[in-house]
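Okay, handing you the structure first.
So, subunit A:
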Amino acid sequence: MSISGIFLILFLIVHLTVNSMIVFDDSGALFNQAAHFMATDPIIGVIEPILAIGLIVHFLFASIITFKNQRKRDVNYAGLGRYKKLDAAAGSNWPSRNMYILGGLILIFLVIHLINFFWKMKFTGDPLLHTPTGLEGDVENAYNLVTTKFIEWKWLVGIYVVGALALGLHLYHGVWSAFQTLGWSNRKWRDIWNVIGLIITILFAGGFAFIPLFVMIQSMV
Partner candidate 1 sequence: MKLILKIWRQASPKDEGGFQTYHLDDASQDMTFLELLDALNEKLIVEDQDPVAFEHDCREGICGSCAMMINGRPHGPGEETTTCQLNMKAFRDGDTIIVEPWRARAFPVIKDLVVDRSAFEKIMEAGGFVDVDVSAVPDANTYPVARRDAEEAFDAAECIGCGACVAACKNSSAMLFVAGKVSQYALLPQGQMEGLQRAWNMVAKMDELGFGSCTNTGACEAECPKGVSLAHIARLNRQFLKAGFKKVGEEKN
Partner candidate 2 sequence: MALLDSKIPEGPLAEKWKKHKDSLKLVSPANKKKLDIIMVGTGVAGAAAAASLGQMGYNVKVFCYQDSPRRAHSVAAQGGINATKNYRNDNDSDYRLFYDMIKGGDFRAREANVYRAAEVSNNIIDQLTAQGVPFAREYGGTLATRSFGGVQVSRTFYASGQTGQQVLLGSYSALKREIAKGTVTMYERRQMLEIVVKDGKARGIVCRNLVTGEMERYSAHAVVLATGGYGTIYFLSTLAVNSSGAAAYAAYKKGALFANPSFIQIHPSSIPQLNDYQSKLTLMSESLRNDGRVWVPKQKNDKRAPGDIPREERDYYLERRYPAFGNLVPRDIGARAAKERCDAGYGVGETGYAVYLDFEDAIKEQGEKAIRDKYGNLFDLYRKITGENPYKQPMKIYPAGHYTMGGLWVDYNLMTTVPGLFAIGEANFSDHGANRLGASSLMQGSGDGYFILPYTIGDYLADEIKNPRLPIDDPEFEKAEKEARERIDRLMNINGTTTPLAFHKELGKIMWNHGGMTRNEQGLKEGLKMVNEVEERFYKDLKISGSTGSMNQPLEKALRVAASFEISRLMLRDALNREESCGAHFREEYQTEDGEALRNDDEYMYVAAWEYAGDNKEPKLHKEPLNYKYVTVKQRSYK
């Protein structure tokens, strides 16, 4: 769990970097170049299936652990009904107890996300991709596809914001938890990981939510 998780975080850093180019360049040239590179570079081509495997491993392990762990308590506490919010949560935060649900949300989001963009760029294509980019060579206009969708389908922006939030909460527990599981933690490092986790949470939840919002709002102004 921890190793695949850390691997996926590394991917997310790259992904966020590429996405942020939407914000930094209104013409879309920067983003298109990056997207083109990601789509055609042979090294990325190798990494892509590894990434997919990482994701599957992460998901499978999570499923096994979650279902196994759920079976370790046959009768649940009645006392929790009334006090669930007050007391039982006192020691552990909500995300830590709901990683699988958060992960599930992220997975649903991922499917929507892939159908909308990745699938089209990679396989089916889309008329929006074949608009001029002003760049040399056969570069698809990914920027056009992304921004147009966000402007046309306001609900899509909502899904992205929810997805980003789920991802953030998932990481809030995931970062420290991964290092704890690997034994790279003690009283002091625990605080450090928690701060790093919080930074990553804000960065990723904020970053991934900000981009579609930015595109949408920019179009409305």
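As a selection rule, all candidates are chains of the complex that A comes from, given by their letters.
Going forward, a residue touches a chain if its C-beta (ideal position, glycine included) is under 8 Å from a C-beta of that chain, and two chains touch if they have at least 3 such contacts; residues count from 1.
All figures in this text were calculated on a predicted structure; none of them were measured in a lab.
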item	value
Selected neighbour of subunit A [touch, this complex] from 1 or 2	1
Residues of subunit A defined as touching candidate 1 within the complex	65, 68-69, 71-84, 87-88, 90-93, 96-97, 99, 173, 176-177, 180-187, 189-190
